[in-house]
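This is the structure, below, for whatever I ask next.
What you see is the complex with one protein chain gone and the rest in place.
Order as written gives the chain letters A, B and C; numbering starts at 1 within each chain.
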């Protein structure tokens, strides 16, 4: 019943964004901007494994926490796992209030786009703006 | 600024109505009834002097206090003084709120009527009801 | 002996002192080192304040047997009554403009209907029988196709008469008419379970049940068609139903008062009943004594009596330092005879001599005995002073 809009998990992720920052020479990098909100992701790859993830973000606490959560979870997993990333899971596990779905979908876009980049897919459309 | 509707004087008169009651053989007696309110006065005379006064009353505290005030004040005074009795003085000295003027006028009527009775005036009209 | 020591207060229907446990809940919420925040603030101090509001909402909902979302915090029963009646009448005005109430309602209800009458609504005023009780058949007969709202109080504040809310409400529900109940005198004193009762709107206030003055609530049933237009507009608090910074300490106090009332209801009722019965036994034999209102359908915390040939205002003064009421608690300044007692068929004179004794948790046997003695003495003294009545 508490009115705190931030769960303990969101507070923890927001308060310790260990994966905020850059990689020296990322295998792939994407940046998405929509309605002022900005997300950038970068990945290091070793073979088929994601060995490093970093994010940068400008937006509400849920977006920043979501990006940090993504980085923590996907380091050490295979590149193919990126395709499975879904906004819905973030919405539920942080959790994120429904009215912020749009911002988490932006993160989803960025992750998908990163996945395509990592595999050198030529149709990574949204990566340059 | 206090909202107590009764002054200390009204409270004292109401609380110690020493003159409430009857005289054994009064020289004069009047009773007035109007809209349910009732006042009766009785007087003993010695020559030209009022030697005893008693009242009976049914009505609000200001009426009872006014009747007691009248009796206290006029015992020992000459009969002629009765003609000088006026509601206005009672209204101001107790004091009595304006909206109760009607009841004090009833007392005035009774006193005037008593005065006429004491002097045996034949035109004491209001004495029998 | 100090002045205070002699005062005997038997006017708990007018207002109650705040229970010490309620004061203990409220006091820290005022202070800088307590949860003094504005519940609208998003930060930690605001959120902590909101938690007190939420706890209190739960406590009141439990007492009333309703959902938390069905409660709107107000400043008292007067505001709740106004919000319910003006709000529902205006909301449903385009469906119909006929309303029903009784002349024995509190002025916070009857004055509102009088205002609505001037604004083009038509009001049917139903009279009770001589015991103060409304026959449900009267209500049934009065409802028309264009009737939108019926407002009938639970416990009458002057006489303690209890209306059959269950029966009256069922009639309203069958005919799709909203039913409002002013329960200022009954909440926390008589059991209520709004989840299973045919009531749409119910008004209450804290200061009649050992909570603070300045806070009340309105129950608005979560049913289609049951809605009230707000009286005031602003910062969006309470979903706009009643804006303004939530008065956290008062709301928390009302919550605690509700909790206490619920857990001690049965013993409190038994206590009130024994106090009232003791008083009635002490004076019922007096010449010209009349009890106002039904004995069978009455709340045990109130006893209202009239007596022949005694003037009311003088009686009240002669009773001091016994503190009791004539007429309604809320308009005892006025000298006009009580419209409630007039509706029961009492003459002006008898209505004017009426004294309402009302009892509370702190009422002691010795206080009741004092009241009996004082009442007998005062009546005797005033009768002694009075002249013979006209033949």
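Going forward, a residue touches a chain if its C-beta (ideal position, glycine included) is under 8 Å from a C-beta of that chain, and two chains touch if they have at least 3 such contacts.
Bear in mind that the values here come from a model prediction, so they are computed numbers and not experimental data.
The hidden chain makes contact, of the residues B:4, B:24 or B:46, with B:4.
Think of the hidden chain as still there; on subunit A it touches residues 6, 11, 14, 17, 20-21, 31, 33, 36, 38-40, 56-61, 64, 129. Annotation for subunit C: contacts to the undisplayed chain at residues 4, 7, 9, 11, 14-18, 20, 22-23, 26-27, 30-34, 36-38, 40-46, 75-79, 81-82, 86, 106-108, 111-112, 114-115, 205, 207, 212-215, 231-237, 243-250, 316, 320-321, 323-326, 328-334, 362. Panel shows subunit B; residues 1-5 of it touch the chain omitted from the view.
In the analysis below, only the chains that are shown with their structure count from here on.
Viewed as a contact network, the protein chains form an open path, each link joining two chains that touch. Here the CA centre of subunit A is 59 Å from the CA centre of subunit C. With centres taken as mean Cα positions, subunit B sits 97 Å from subunit A. Inter-chain centre distance (subunit B to subunit C, centres taken as mean C-alpha positions): 43 Å. Of all residues in subunit A, none touches 2 or more other chains.
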